[in-house]
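Once you've had a glance at the structure underneath, I'll fire off some questions.
Only one protein chain is missing from this complex, and each of the others stays in its spot.
Chains: A and B, in written order; residue numbering restarts at 1 for each.
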Amino acid sequence: MKRNMAADSPRAGASGGDRAWDRLLESVSGPLVACAAALPVCVVISLSAGAGPFDLIAGLWKGAWGSADASAATLGKLTPLLLTGLAVSMAYQARLLNIGCEGQLMLGALASAALASAASAKSLPASLLAPLTLIAGAVIGAAWAYPAVWLKQKRGVHEVITTIFMNTIAIHLCEILVLGPLGDGTAIGRTGEIGDGAVWPPVWQYGAMGLTAAPFFAVVLGFLAHFWLSGTPWGFEVKAAGCNPESARAAGIEVERWQKRMFLLSGALAGLAGALEVVAVHHRFYRAFSPGYGFDGITAAFLANAAPGWVWLSGLLLAGLRAADKWLQLAVGISPSSIYIIQACLLLSVAGQPGIRDGLGRLVSNLRAGGRVQLGEHTRTGEPESRP
Amino acid sequence: MIQKPLHSMKFTSNAMQTELTGKPVVEMRDISKRFGSLRANREVSLAVMGGEIHALVGENGAGKSTLMKILYGHFSPDSGTIRLNGEPVRFRHPREALKAGIGMVHQQLLIFPQLTALENVIVGNEPVHRGFIDRRRALEKVAEIAARFGFNLPMNTNAGQLSFAFRQQIELLRALYRGSKVLILDEPTSLLAPFEVDRFLDLLIALRRTGHTIILISHRLREVFAAADRVSVLRRGKLIHTGFIAGISREEVADLIVNGESRSAVEPQSRLAVAEASVPSDRTERPKDLLVLDNLSADPSGNDIGLESFSLRIAAGEIVGLGGVVGNGLSTLARAIFGMAAIRCGTIHFDGRDFTALSIRDRIDAGIRLLPSNPMEEALLPERSLVDNFLLGSQRSPAFQRCGLLRKEAATVYAARQLEIQKVRYEKVSRPVSSLSGGNQQKVALARVLAGPVRFVVLEQPGRGLDLKARVELGRRVRALSREGVAFLVISHDPEELLTLCDRVGIMYRGRLAGTTTIGEASPELLARWMLGVKNGEHD
Partner (left out) sequence: MTTLLNLFLLSLAKSTPLLLASFGGLLSELSGVINFAIEGMMLVGAFGAIWTAWATGSPWLGLLGGGFGGLVIGFLHAVVSLKLKANQIVSSIALNLLAAGITGTLLNQVFNVYGTSPAVPKLPGIGETFSGVLGLPARPSSSVGEGLSILVPIALAACIVLWVLLHRSRYGLHLRACGENPGGAEAAGLAVWRVRLSALLAGGFLAGIGGAYLAIGELSQFVEQMTQGRGYLAVAAVILGRWRPAGVTAAALLFGFSEAFSEWLGIQWVQVPSQFFLALPYLLCLLVLLLGLGKRQHPSALGRL
């Protein structure tokens, strides 16, 4: 569980012991502080909307986990959020920011829906159709991500800009396609229903809808990614290429190739998220397919410090937020846009970890100032200067 | 041994005639400063007299830079006082030191690359006319100071396009333009060519004549003895000597720096040890060429210029040194050999095979290694553990992976063993490499670079950041390896380093080889001529 957040800023030097507990605490403290910081914001929003101070928080809880239906919805939303979060995390391992998950997800979803709803495809056996549908989504997602990494490596264009433009283009492209050649012929703007062979049936009855295997599939993928990164030589190379590209290159690691591979993988994961939404939840593609899962993925990734092993947890939190937005609107009377405010606060607090940590450290050492005991290696001078 | 006193006669007599005002201009008393567990300064008391050139010497990490940064207001001391002209002062920011008349030329030059030279000089103190910057007045004033001291800085060029010597002029002009009377110069000559050093020392004398007080931080004793009036020696954070230059010899100062005590009766270990190490092994016939560079032309790499039809042959077991002024292609050459620079034409042959287009990985596997000048940024992973740093480069070797999984325990054992062999002082192998001292970091980088089968090593500025003992140790290792057949290419801006370490020495000028010669026939004058572009009597 590495800290990759402060890529642009210097660290004031390693601190803390290397006992497993200390390390765990160090990784988790940032996100915990972020969640703590978000709570007062919820109170403020709640009050300004004319409701009681804790109505928002209560509403979020009720909307996410309050009933069997709500829980099922939340867990269902875990799939796309975990996968887009994973997508952003994996790209970030190579220090690339994939902000284009929204577009990659939508095109991936459209591709898989189009494939699985085609008349010729429906005659294929399930053992072939199901994986093909997912692969289609992943491939299209990766293809849509490719221009960004190409422009970055060959023209120096920042991938954030390219991916954001590709998002807009993707959204419009999907509209054109789904109202036209890939649609079901009606003016509603949706594809036909996918063949039964591609559908993922509910494996567990939970509330009215039931739960498919998709969320578990996503969680397993997350752990596989974590395992690959920390336990294999290739994961080692990727992390080195991301943190210290110069040193990695001098050690023979192909930095540019890994950047490309990780970015394509990222796009593939986002496309896969779209495909899973089609096969497991909606069974077709329609206009405005994604309520913003692509952007939630960014928050999910950084809330987990871009560590694939923890994205399941941050994904769960954000899934709850997403699932609760209608409830907020109808039952509590708070605009669903306030979820974005909460997400932004979480993201800002996590991003600001270096400064918050320094500030807290200074606070602690100032409190200890009177009659300070020499702690040897761990004495901090309490001054914000860097080493000479 | 090569002996060439640099105008030393002329300068020493000047030093004897200097009138010192008798009252200290700068007085630092009992200054202490620590960073975490590192005690950079331990109750240092320093007095600098008005109108003198005061040299502050010591090895890397002795605390010289820290002390001066405290004086300039970059840091505040943990304890101790500072007096300027008798008045107690406390600078919380360089702004305050500047206002009080103290200027500093930093070791890592602080210039603004995309601003013009003139803008670089006047930043923070611009003349104003009706709300806007009065460029004419600024140019006049700066040009006047420049003329007075013999600067020839092109005012309207962007600083990023200027050579190191010009950039240094910018920082000096900035201090003088601000009216600083006390000038702190941090290792000003480390990247200057020999002829530039002479000009610089002339400048110091001129500055002293106009009443400026100069504190010169340097580890180059030859220059210190050529220009300074008094010298203070720092060692491991403590001030162990201060006094007139005339009253002490170079050898004694060198002793103090290395050992903390002066044993003038005994030859200093330093020179003897290095002299020992540099005895070339006898070779009756020239062994086979290992590396052949043929008419190599390469694109510029980083801040350096490109290579132009560069040719060189290095035999197995040979130690070849290449020197030159910064920005003449040395860095590009190192990277071209290693595979990190874009080759336009020409070939690189290693052991008979054409290596021109091979990847870095292939070159490493074939035994070509590079130790870059800045190991923390270019060879190590600062935030990762020692284990990971040793694993870097070997992560796919069968010793550390099995069936696609990393074997962390094997790597840990290996790392611990290597650290012991290198005698590195560390706490735990799982701690990040950034927690080690500079010298130990260098050792780790060297250990990693020399791991596995090695046939040819490019060493970039190997002595930088190492204290004398470590440099001697490095020299011994290089010699030992070369006797086993490993070839070395030592790239350095310090001619002395090359002369003590290598069998053959060459100089690069504007991306080409200006000349090579064996160690027996080499002399600082010859090298200096090549650095200026003079080839065998012809001008370039």
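FYI, a contact is a pair of C-beta atoms (placed from the backbone, for glycine too) under 8 Å apart; a residue touches a chain by one contact, two chains touch by 3 or more.
The model shown is predicted, which means the values in this text are computed figures rather than measured ones.
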item: Visible chains that the absent chain touches, using the contact criterion stated earlier; value: A, B
item: Residue among A:A198, A:L211 or A:I298 touching the omitted chain; value: A:I298
item: Residue, one of A:V281, A:L313 or A:I356, that touches the chain absent here; value: A:I356
item: Hidden partner chain, touching residue among B:P94, B:P300, B:G367 or B:G485; value: B:P94
item: Per the touch definition above, residue among B:K33, B:K64 or B:H106 touching the missing chain; value: B:H106
item: Residue, one of A:E175, A:E193 or A:E256, that touches the chain absent here; value: A:E175
item: Residue among A:A58, A:A118, A:V160 or A:L313 touching the omitted chain; value: A:V160
item: Touch list for chain A against the chain that is not drawn; value: 5-10, 45, 48-50, 97, 99, 147, 151, 154-158, 160-162, 164-166, 168-169, 172-173, 175-176, 179-180, 295, 298-299, 302, 334-345, 347-348, 351-356, 358
item: Residues of chain B in contact with the chain not shown; value: 72, 74, 93-95, 98-99, 104, 106, 110-115, 119, 122-126, 128, 131-133, 160, 174
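By definition in this document, only the chains that are shown with their structure count from here on.
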item: Inter-centroid spacing, chain B versus chain A (mean Cα positions, whole Å); value: 46
item: Contacting residues of chain B [partner chain A, same complex]; value: 34-38, 40, 65-66, 69, 74-76, 78, 338, 340, 359-361, 364-365, 370, 372, 377-384, 388, 391-393, 395-396, 400-401, 404-406, 427-428, 430-432, 434-435
item: Interface residues, chain A side, partner chain B - complex; value: 11, 13-14, 18, 231-233, 236-237, 240, 243-244, 246-254, 376-377, 379-381, 383, 385, 387-388
